[in-house]
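Below: one structure, written as structure tokens.
Other chains dropped; remaining ones untouched in position.
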Amino acid sequence: MDGSAPLDMHTVTLKLLTIVAEAVLEDRLIRDLKRLGAKGYTLTEVRGEGSRGVRSSEWEGKNIRLESVVSPLVAERILSHLAEAYFPHYAVIAYLENVEVVRGEKYT
Amino acid sequence: MGLQQPPALVRRPRFSFQPHDPLRYKPVDTLELLRLNLLSPMVLAFVLGIVATLVHSDLKFPEALYTSLSIYLLLSIGLKGGAELSTTPLTALWKPALATLALGIFTPVASYALLRRWGRFSVADAAALAAHYGSVSAVTFIAAITFMQALGEPVEGFMPTLVAMLEVPAIVIALLIARRGMSGTGSLSEAIHEIFAGRSILLLAGGLFIGFLSGKKGLEQIAPVFVDSFRGVLVLFLLEMGMVAAKRLRDLSKVGFFLLAFGVVMPVFQGMLGVGLGSLAGLSLGGATVLGTMAASASYIAAPAAVRIALPQANPSLYLTAALGITFPFNLALGIPLYYAISRWLHATAS
């Protein structure tokens, strides 16, 4: 059986949107996500380094990773909003993957 | 432990900023003062933190510990101030409160002008720095209180009230200045909420409130934790602060000579102003020293959070390095004894 073969079980292909951003944005990002159509999210406290240097303590500012399973449409809407509202001044990275979700209807 | 405790002269009272510390003695000259400060366990712990970072030690405070210690310190200061307030006539408060407000309005404006005119900083960066230097650092305040205690120098019980009053206005003013001078800034209302509901004000004010309502009897019940343990906890906290400050020092080259000088000269100027205004407002020698230290200190808890939200264009490297890497260590090691010397000189000439 090929590793990437489809499953028998009923799953729906959706987008997993991952946003890593400075922690100060937590409330705002969550508000935006909900407003733009995400039905839920999972949040992890992380550290990181990128073009804006190391981000790992209270003062450097920690990072959060927000993950949300959304429809492609919602994904696109959120990405556009991020690009406009946060990319210029804040430490943010965002990317999408395809995921096969059980009970996928719940999340669209 | 009790109220009716017999000949208590030797016991340090647990809930007072007017310590009858058994260790107390008044050093006569400034060098001695400096030595006393530099060799205190608190300052030495700060130095150890710097060393730990410089040798790339794997010592790392869990973030939960740092947060817990800061919750403790702020609440404790509030509680003690509140218990003290409960026996203080409030009429004594209005003049120092006015002096504090004056400092909170004047210092950010002065900083901003200086940084724009001579430092050639952008509007955003100048306003961000002004917010930090106009506001107050709770830990520096705590260090000043502790130093006064070690010297046996009485300090007014309402000082934590003044900290809460000094923290806010400068940040708001600096953000307003920035709004006028640029477009596309972040949400001001969110930033203001961030300050008022920020944990430093909440814990200080909340502590004051609890201390005031439950009074000295209430404080007595929780003194082993909130009074007796205070300095020891401060040692742990300053160890962590040393590590944080030292990490900031790595960015020192990026901030330029002007900001480096600003981080030392501005505190001295604001410190003298604070001591002067405080003395005018009738504060004691110790009280004026502490108000001077408050004015001299640069916020690094409330201000960064508010500024990051309302002024994202400002470069955090600049304000964090200046406040944490330069001004905080300066005040801790040299500033506080200096403001005390100034206050002593002022009070000596006045009387």
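The first chain written gets the first letter, and so on, giving A and B; residue counts start at 1 in each chain.
In this text, a contact is a pair of C-beta atoms (placed from the backbone, for glycine too) under 8 Å apart; a residue touches a chain by one contact, two chains touch by 3 or more.
As the structure is a computational prediction, the values presented were derived from the model and not from experiment.
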item: Counts per chain label over the entire file, given a single displayed copy of each; value: A x3, B x3
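To be clear about the criterion, only the chains that are shown with their structure count from here on.
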item: Subunit A-subunit B separation of Cα centroids, rounded to whole Å; value: 39
item: Subunit B-touching residues of subunit A, taken from the complex the two chains share; value: 22, 24, 53, 57-62, 89-90
item: For the subunit B and subunit A complex, residues of the former touching the latter; value: 63, 66-67, 244, 247-248, 300, 304-305, 308-309, 312-313, 316-317, 320, 324
